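Excluded from the complex is one protein chain; the other protein chains are retained at their positions.
Take a look at chain A:
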Amino acid sequence: MSYELLTFIWFLLLGVLLIGYSVLDGFDLGVGILHPFVAKDDRERRLVMNSIGPLWDGNEVWLVTFGGALFAAFPNAYATVFSSFYEAFHLLLACLIGRAVSLEFRSKVHSPSWRRVWDVGFFVSSFVAALLLGVAGGNVLAGMKLGPDFLYAGSLLDQLYWYPLLVGLLTVSLFAMHGAIFLYMKTEGELQQRVQKRITKLFLAFAAMYVIVTIATWIHVPHATDNLKRYPVLWIVPIANALAVLNIPRAMHLGRPGYAFFSSAMVILALALLFAVAIFPNFVISTIDPAFGVTLENARSSAGTLRNMLIIAVIGIPCVLSYTVVIYWIFRGKVKLDPASY
């Protein structure tokens, strides 16, 4: 296998890990964002939390593995991107910690104020985590102030301007909608009806953000469409994306929430593919001088390592997928509270 092909395969595999993460952790971040708005009393809050109870931890592993794979396959991209997003990334880490412990500790003590603190923590950390993931994506897409030797020459404020923030809000609305559909499938009765009302509103919010960010990208990131112009066949991605978006209300209307969830997962997949199409063959372009950018070619590991890692992935990924399916099968159906619940 040639070095070029290995590099491309690893670019795709990173995409697979990122899509796996966004589709899976997307719904549990969304559930966290919705938590204070759909659950009225303590029992409902526990139901909402326990809908993701057995699943969130495994979902987060996709991000951890993405980090490890980026480190191994494209060390320069790992080093440059994470040291550039220093504050934002540490805040994201704090949020991920906050989510984990809010879930774990909330229901361990029978005190309303104790539980309220963790409820707030769960919401805030879920919301901020989703926002920051989007902000990071927006910055990578638009390019960053990279100076010579891959050194970031900007500051936190350079990362928090209108465009990445819009992408952040798009991510929040997308995950909230995705989470709402998931919650709809896992709940019943009054709680489910409340969730259903939210889905419509969240869909409209997401659709609005989707249109706004599309226009904003057209204006602010003109190079994002370069690959579409070069390979017109790739237009299939944005078209499929739009169809998947429209299919969500259709599936909900047909009374097929599973199909709606599949559609919103497809929306996430298509958006991630669009992101990949927009940045390829770069990871981050430099807004200072194009020569300073991080590309697939200057960020990759040696061919030997990419090959070893591919063997690891070929052995590992089928195992991962098979027991992920088993776990989701075991915990299928409506969420119930039992002695082991959070």
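Points to keep in mind about this one:
FYI, contacts are C-beta pairs under 8 Å (C-beta built on N, C-alpha and C of every residue); 3 or more make two chains touch, one makes a residue touch a chain; residues count from 1.
To be clear about the criterion, contacts and distances are computed from a predicted model.
Note on the omitted subunit: UniProt lists it as "Cytochrome bd-I ubiquinol oxidase subunit 1", one of the names in "Imidazole glycerol phosphate synthase subunit HisH", "Cell division protein FtsL", "Branched-chain amino acid ABC transporter permease" or "Cytochrome bd-I ubiquinol oxidase subunit 1".
Across the entire complex, the residue among A:L157, A:I219, A:V233 or A:A340 in touch with the chain not shown is A:A340. Only one residue from A:A39, A:L55, A:A244 or A:A270 touches the chain missing from this view: A:L55. Here one chain is not drawn; of A:K108, A:K201 or A:R256, the residue touching it is A:K108.
Of the options A:F11, A:F27, A:Y78 or A:F175, the residue whose C-beta touches the omitted chain is A:Y78.
By the touch definition given at the top, chain A reaches the unshown chain through residues 42-43, 46, 53-55, 57-58, 60-61, 63-65, 67-76, 78-87, 89-91, 93-94, 96-98, 100-101, 103-105, 107-109, 148-153, 188-189, 291-292, 298, 301-302, 304-305, 308-309, 312-313, 316-317, 319-320, 323-324, 326-327, 330-331, 334, 336-342.
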